[in-house]
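Entry: chain A
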Amino acid sequence: MAAGTGAAPATAGVPAGDVILNCTSLVRRFGGLTAVDRVSLSLREGEILAVIGPNGSGKTTLINLITGFYKPQEGRIVFAGQDITRLRPHTIARLGVARTFQNLALFSGMSVLDNILLGRHIHMRSNLLSTALYWWWGVHEEERHRRAVEEVIDLLQLEAVRHEPVELLPIGVRRRVELARALAARPRLLVLDEPMAGMNQEEKEYMARFILDARDELGTSVLLIEHHMDVVMDISDRVVVLNYGVQIAEGLPQEIMNHPAVIAAYLGERRFDGPRH
Partner candidate 1 sequence: MFYRECGVRHTTYAADRALAVIPFERALLVLLIVLAAAAPWIVTDLFLVSYLTPWLIWTAAVLGLNLLMGWAGQIHLGYGAVMAVGAYTAVHVARAGAPFVVAVAAGGLVAAVIGSLFGLPALRVRGLYLAMSTLALQVIVDWILVQVPAISGGAQATLLVPRPHIFGIPLVTDQARYWTAAVFTLLVALFVANVRRTDVGRALIALREKDYAAAVIGINVFYYKALAFFVSSFIGGMSGAALAFLYYRAVTPEQFGLNVSIMAVAMVIVGGLGSIIGSFFGAGFILLAPIWIEHGLRELAAALSVHISPSTLAHLPLVIYGGLITGFLLLEPLGLAKLYDNVRNYLRVWPFGYTKK
Partner candidate 2 sequence: MRRWVYWVLVLVLAAGLAAVPALAQQKVITFGFPVDYTRVYVFVAEEWTQGMVDYLTLMNLKGGVGGYTFDWRVVDTGNEPQRGIEAYERFRREGATIFNFISTPVSNAVAPRAMEDGVILLMPFHGRSDAADGQTFPWLFSLGANYWSQATVIVQHILEAEGGNLRGKRIGLVHIDSPFGREPIPVLEELSRRLGFEFQSFAFPSPGTEQSATWAQVRRFRPDWVLLWSAGPSQSVGVREAIRNGFPLDRLVSVIWLDEKDMNIVGAAQARGVKRFEAAVPGREHPVVQEILQKVYQEAGKGFGKIENVGSTYYVVGIASVAPVVEAVRIAVERFGEPVTVDKIRAALEMVSNFDLNGLMPPITITPQDHEGGGMGRISQWDGSRWVPVTDWMSAFRDVVWEMVYKSSAQFRQGQ
């Protein structure tokens, strides 16, 4: 129980925003395996919603459905009033959904700065012509977005590694760069796939702080996948629990902690210290 660094949004209850994401009884099967089985959830603007569950419970499949990598066999996903169930990933990104990956998906061979600048891609009005006419046209667009990127760099304290190639950075910093790239897009919904995997306690606390900052300063809604329950309980407003693709509980962190089905799912493990492997 160490992630809290002062502010305690977890106890603030459900924020009073509009619903920004609404998933209705999503089903996704792979062959005989049903990875996601009639899962419904909704997320309000400015809310941090955590989806937890043991390994193989369908968390990552769920966000792959939301970000368009998989299409659900049944159900509907509505984002900001628009049905995005059948849209392709890059179109969904354009609507304002950004995500990070559990195994990191930075572009090696590029600097931190270039990686984060790529996050601005959906906002850039640049094309071949503006590139060809760089000195009259392209440069202004580039500099405008550089400014926006520097704000994100500032927020996530990446100034020192700005020009470093990403592949040379330690994993904790790389996760931060990936978060920065997602935030650079100024998304309305930020989907984080286990952003603290492989981090030590201190790095986890930093990351928790950055997520809260992103929500508080940029007004982003956050869908957080984690199985480190300690951090989740501290920063999320609401929690959804999946097990074998089925939604077994939903509620405030406090309610979830004492939910019998959740305890059963994490059977054999000490309460909320997180599963150990």
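What we mean here is this: contacts are C-beta pairs under 8 Å (C-beta built on N, C-alpha and C of every residue); 3 or more make two chains touch, one makes a residue touch a chain; residues count from 1.
Candidates were picked such that all candidates are chains of the complex that A comes from, given by their letters.
From a predicted model like this one, the values you see are computed outputs, not experimental measurements.
Peer 1: With chain A shown on its own, which candidate in 1 or 2 touches it within the complex?
Peer 2: Answer for chain A: candidate 1.
Peer 1: Which part of chain A faces candidate 1 closely enough to touch in the complex?
Peer 2: For chain A paired with candidate 1, touching residues are 67-69, 88-90, 93-94, 98-99, 101, 105-110, 114, 117-122, 124, 126-128, 130-132, 134, 138-139, 141-143, 146-147, 181-182, 185.
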